[in-house]
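Omission of a single protein chain aside, the complex is shown with its protein chains in their original locations.
Up next is chain A:
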Amino acid sequence: MSDTILRMRGITKTFPGVKALQDVNLEVRRGEIHSICGENGAGKSTLMKVLSGVYPHGTYEGDIEYEGDICRFSGIRDSEHRGIVIIHQELALASNLSIAENIFLGNEQAKRGWIDWNKTNAAADALLRRVGLSERSVTPVIELGVGKQQLVEIAKALSKEVKLLILDEPTAALNDEDSAHLLDLLRGLRDEGITCVIISHKLNEVMGISDRVTILRDGKTIWTEETANLTEEKIISGMVGRDMDHRYPEHTPTIGEEALRIEDWTVYSPTQPDRALVRNVNLTLRRGEIVGLAGLMGAGRTELAMSVFGRSYGINISGRLIKDGKEIKARSVREAIDHGIAYATEDRKRYGLNLIEDIKRNVSAAGLSKLASGGWVDGNEERRVADEFRSSMNIKAPSVESVVGKLSGGNQQKVVLSKWIFTDPDVLILDEPTRGIDVGAKYEIYTIINRLADEGKAILVISSELPELLGICDRIYTLSAGRITGEVPRAEATQESLMTLMTKEVQEVAP
């Protein structure tokens, strides 16, 4: 453990409207396991994408020095050529191909264009033994569990003569046994001289496996420290600590009647029907109150929200919804909207907006029946409504006929909010309402949320940013592995206490 294999210096990466990375520095020593920790959206994955050439040279500022050379990767092939391999959180395997085919995908063992299957399978078998996977190399990947697929990814990386292996949340989808095996394997690879960079939310694993830890927060490097000198509490405070002055508008809530009660709510995964994503959740929303839902990636926040919103996600959903004291059945999105529930999605571009249409048609999309009589839409009224939202929500666009895809993230979010406010809901579920938008627009969104609460709506805010929840919510639930692990009034909540509750389940089951 002596020389430095990687030095990233002054990395700055900007997306339209957001600075994802700001002057980030990272030093990784040869042969160490280096963990990168940070909240969702802190810039970890972006940094790794810069390193691996997913964001090619020229789209960011700063230098990457790798094995003594300044590298200018123009794509992932360049970086892999130098022995840098990234394994993404969503595994990138072709599920119908065999293990061997996957391992050598894009790197086929061929002679004059014809694949040498004996060589391919034999080489794959050797790699599988190295990662401790006792499957035959001709087995289709689709027959393997997630844990074994992860090992196939690592075997694939080894086939490329990896020197620096990057793993993005490698154990997020694994059970304890598979996680333990994976971590053992990584220790073994370290002993063979392979350097690992791990992005992880599981702090016990970080403490257990890494030699050093780097903290990212809001796109900046906070510190790098030897694990021996660290505690989980210190990592948590590094991840969350930041100034909270004047980032949230003042708000005194007027809390009224209970608007929605979720009782004993359980949801199963549509792809793995035996896996419960949300388990026996009980949750209460009151009029005029802003309630937060905190949880790490994969805790089941979005799954909970979408299943409540007209069962738009999940299967075998059980539990009761009580709206204004009466049990309701919201079996479709339409019914949910008719019952006064609105859900503004997490990924507004994929799920929230029709990007090729203009503002007015997006604003009216969920409440079109309010503008129509006999099936015909009143176009003038639609324009008037959209124009009203444009001024009341301060949507910055030349007209309501501007195409939504060309607006900034903050303005797009305002269009999404307008759409749901127009349906006149009693309960508004806002999933990551400020993700990917700049600080100024965030403040505006918070002001709008406060205004909606003052109008007597019950609001549930799902957010990965704890300061945001602490800044705007009156009460916060924490969710971990599909269960509610805490309910804390704002006055009693701190980032540290929330983070502890959010990681509770994970730490309980740790060995």
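Everything that follows uses one rule, which is that contacts are C-beta pairs under 8 Å (C-beta built on N, C-alpha and C of every residue); 3 or more make two chains touch, one makes a residue touch a chain; residues count from 1.
By definition in this document, contacts and distances are computed from a predicted model.
The complex appears with one chain absent; UniProt names that chain "Xylose transport system permease protein XylH" among the candidates "Urease accessory protein UreD", "Xylose transport system permease protein XylH", "PucR family transcriptional regulator" or "Spore germination protein". Touching the chain that is not shown, out of A:Arg361, A:Arg435, A:Lys457 or A:Arg483: A:Arg361 (per the contact rule at the top).
The chain not shown here is touched by just one of A:Ile209, A:Val308 or A:Ile337, and that residue is A:Ile337.
When the whole complex is considered, the residue among A:Asn282, A:Ser312 or A:Thr447 that touches the unshown chain is A:Ser312.
In the full complex, the hidden chain is touched by chain A at residues 16, 309-310, 312, 332-334, 336-337, 343, 345, 350-357, 361, 364-366, 368-369, 372, 375-377, 379-381, 383-384, 387-388, 391, 398-399, 405-406, 419.
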